[in-house]
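Of the protein chains in this complex, one is absent; all others appear in place.
Note that the chains take the letters A and B in the order they are written out, and that residue 1 is the start of every chain.
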Amino acid sequence: MSKHIDPVRTEPVRLRVKKTYKLYVGGKFPRSESGRSYPVTTPDGAELANAALASRKDVRDAVAAARKAQKPWAGQTAYLRGQILYRAAEMLEGRAGQYAEELSDATGAELHAALGTVEQAIDRLVHYAGWTDKVAAVLGGANPVAGPYFNHTTPEPLGVVAVVAPGADPLLGLVEAIAPAIATGNTVVVATSESMPLPALSFGEVLATSDLPGGVVNLLSGKTSELAPTLASHADVNGLDLSGVHDSDLATELEAAAAETLKVVRRPGRSGDSLDLLRQWIEYKTVWHPAGMAATAGGGY
Amino acid sequence: MGSILSGVEAASLVRSLPGVDAVGLEARAAGLATRSIKKESKAEAIDLAIGMIDLTTLEGADTPGKVRSLCAKAVRPDGDAPSTAAICVYGAQVATAKAALAGSGVKVASVATGFPAGQVPLEIRLADTESAVREGADEIDMVINRGAFLAGDLERVYHEIKAVKAAAGDARLKVILETGELVTYDNVRRASFLAMHAGADFIKTSTGKVGVNATLPVTLLMMQAVRDFRAETGVQVGVKPAGGIRNTKDAIKYLVTVNEILGDDWLSAHWFRFGASSLLNDLLMQRQKLKTGHYSGPDYVTVD
């Protein structure tokens, strides 16, 4: 933590301007709709800041923002999505020191270790930036059907993905969850780490300055027990990422809630390489079209 | 009687027709071809098909003797089998055929208009037509100007058909599109409407003189065209697939298609014909098989 009083001089230096940690929804940084906040501390109990305590209505607004942003985001070229993810990496790199400090404060990790984590997060963003315009070629393709048809399969985004972020890995875990989802054109609503929300909320600032359209990523700080069930049962959510949930009863309850509207669920503890993570939030669309033209070419009957 | 349109109007109309999806059309034809026609339906279909044949000889080697022989076969193909609808010959053989068929009810159809290519001046094509009619042809099988059609001069194609129609007088005019040279289904559909607007009494697929003659999909497409033309104008036009229909099984597929696309109104020799020669003997052999219960052979039907 930075010190407020210079130990040598007796007069106070200028008063530090503290950040108000607000939600990131629809490209804006609103307070919770309920007006509530909750205190966030370091692992050893020192007060860090107050974070907005998102309510069910904030979930509703965030899902609406994510839904509104999804089609335009998926409609962008894969090249542009890649450039925006790369831009996010650039922004994070430029503020790596700040994020390392915030991460160190939040997790209690040594500063140099925290910086290493931030650098890993940057590298993951770069990695997924390079995936956007290759996923379709790797996972989709032409299908040699036994008939006079052009048949082609392309991966398409699932839609709106709700993420219960890992509780103990507030930045890298978040990036690992968000990047593969948005790379393919999904939008996300994240219930951030309940006890360590600040790095996530600050990460919103990176996204907001990366030309990422508002609503593509929405970050909600608050109680996981309140936000996650609301997300899991929301009918306008298509996918649910439970990889950050460690309470197996809660995970079961959330998966069962998701079953009501047949959401795609990523279960806790499921790991995989980046292509598996990308594949988690896509669906395949197959298009058929007759391929035939001349009266003499078809073979008729 | 065609509709009253200018050449420009007819050309523009056919250019704006909805397109044809080749695979879908062929799938529909293939579906119709799976119909299984057995027992008494098959017997009926065979006699119906015999009565719809334009028994055809169109060879450089045609002689009066050959034509008279064919006429005799057309009138009395085999035992109690029905007569064919017509015989179809070159203009030079019309008089012979007319005499041989006198009083039989079997019509004489003459190919004309510089058949099969039609690549002679219009005056000669018209003279060819008038001559055939003078000789006694009941029906004229003309060819369209595929060159003009493929060059995009639809108006010219239209006007030429109108001119032949006028020259044919009371003879029924069958307009041969030569679908194997038009190649695409879209072209066939356009040519069908152009011919009907110009006054065709029949639209006919082929001369039998090119690589691809009648196919079921192309004939199905032409049936859809005559169906739609009657719905629009009230004028009924006949359909004649020609060339390549050699056996009973194929003929029955065409009849099934008439039945399911056009219905009873077209299921007679007045509105549907087969341009064929060897088809007749296969129908007769199948007919014998149904009567006797055993397969027949080529020695049990006459060569012509």
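The working rule: a contact is a pair of C-beta atoms (placed from the backbone, for glycine too) under 8 Å apart; a residue touches a chain by one contact, two chains touch by 3 or more.
Operating definition for what follows: contacts and distances are computed from a predicted model.
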Review point. For the complex's missing chain, which UniProt name, "3-oxoacyl-[acyl-carrier protein] reductase", "Electron transfer flavoprotein subunit beta", "Aldehyde dehydrogenase family protein" or "ABC transporter substrate-binding protein"?
Key: "Aldehyde dehydrogenase family protein"
Review point. Which one, B:Leu177, B:Val237 or B:Leu255, makes contact with the chain that was left out?
Key: B:Leu255
Study note, to complete from the structure: chain B positions in touch with the non-displayed chain are 18-21, 23-25, 27-28, 34-42, 44-45, 48, 224, 255-256, 259-260, 264, 267
Study note, to complete from the structure: Had the left-out chain been drawn, it would touch chain A at residues 138-139, 141, 143-147, 149, 151, 153, 158, 238, 248, 251-253, 255-256, 258-262, 264-265, 272-273, 275-276, 279, 283-290
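Keep this in mind: only the chains that are shown with their structure count from here on.
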Check your understanding: In their complex, what parts of chain A are in touch with chain B?
Key -> 148-149, 290-301
Exercise for review: Quick one: which bits of chain B touch chain A in the complex? Just the residue numbers, please.
Suggested key: 21-24, 26, 29-30, 33, 179-180, 182-185, 188, 211-212, 215-218, 253
